[in-house]
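Okay, here's the structure, questions in a sec.
Note that this complex is displayed minus one protein chain, with the remaining chains in position.
Showing chain A:
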Amino acid sequence: MTITIHRQTSESGRTGFSRRRFLLSTAMIGVTTGGMLRIAGASGAAALDAGQSATLLRMVQDIYPHPDLLELSHYEAIVEIVAAKAAGDAANAAALTDGLARIEAQARALHGTGYTGIADPDAREGLLRHFQHEGFFQGVRWTAYFAIYDNKALWPRFGYGGSSVEHGGYIDRGFSDITFVPAGPTLEQRLAEVGG
């Protein structure tokens, strides 16, 4: 498997690649559509201690880093959902705490510091890549996916409008409002085209 990690100038800076091709996973996957279920509201006792929670918090920020778009509280909410799921499922909790422990151990072995102590975001991502085909990792990853990209409250931050039927569609709400390219044909032109 080959993985390309694009070096970026800063935590939020994105260098421009005019042509970027994402490479595919070639390893067997543990996550199916059945795993892509929506996460209900989090609740329940913490299954993680403070150190584990801190590692997990840094980890979800590194899985989908949006330092300029999202707030810490959004990532904390993801940690809570993951912890709540673990609290209700002993096998899940064991896999998660074991995984977090191995991330910590790897961080100490490679960088001489705990995971949260690694300053370079690329180094943290590189470390996580090592665990990406494991069930605990993909569980955290898909939880984060749904909590960020399938979260209606966050959509406006990404410039996504979502559901429109209740507003009568986008027909009067900017479906054709950009100005940097020419307008499309008028109704008369479109009618003429079909001989109408």
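The working rule: a residue touches a chain if its C-beta (ideal position, glycine included) is under 8 Å from a C-beta of that chain, and two chains touch if they have at least 3 such contacts; residues count from 1.
Following the convention adopted for this analysis, contacts and distances are computed from a predicted model.
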| item | value |
| --- | --- |
| Protein name, per the UniProt record, of whichever chain is missing from view ("Electron transfer flavoprotein subunit beta/FixA family protein", "Serine/threonine-protein kinase RsbT", "Xanthine dehydrogenase family protein subunit M" or "GMC family oxidoreductase") | "GMC family oxidoreductase" |
| Options A:E76, A:E104 or A:E125, residue touching the unrepresented chain | A:E125 |
| Residues in chain A touching the chain absent from view | 3-6, 8, 14, 16-34, 36, 38, 62-66, 68-69, 121-122, 125, 128-129, 132-133, 138, 141, 144-146, 148-150, 155, 158-165, 168-171, 173-178, 180-185, 187, 190-191, 193-196 |
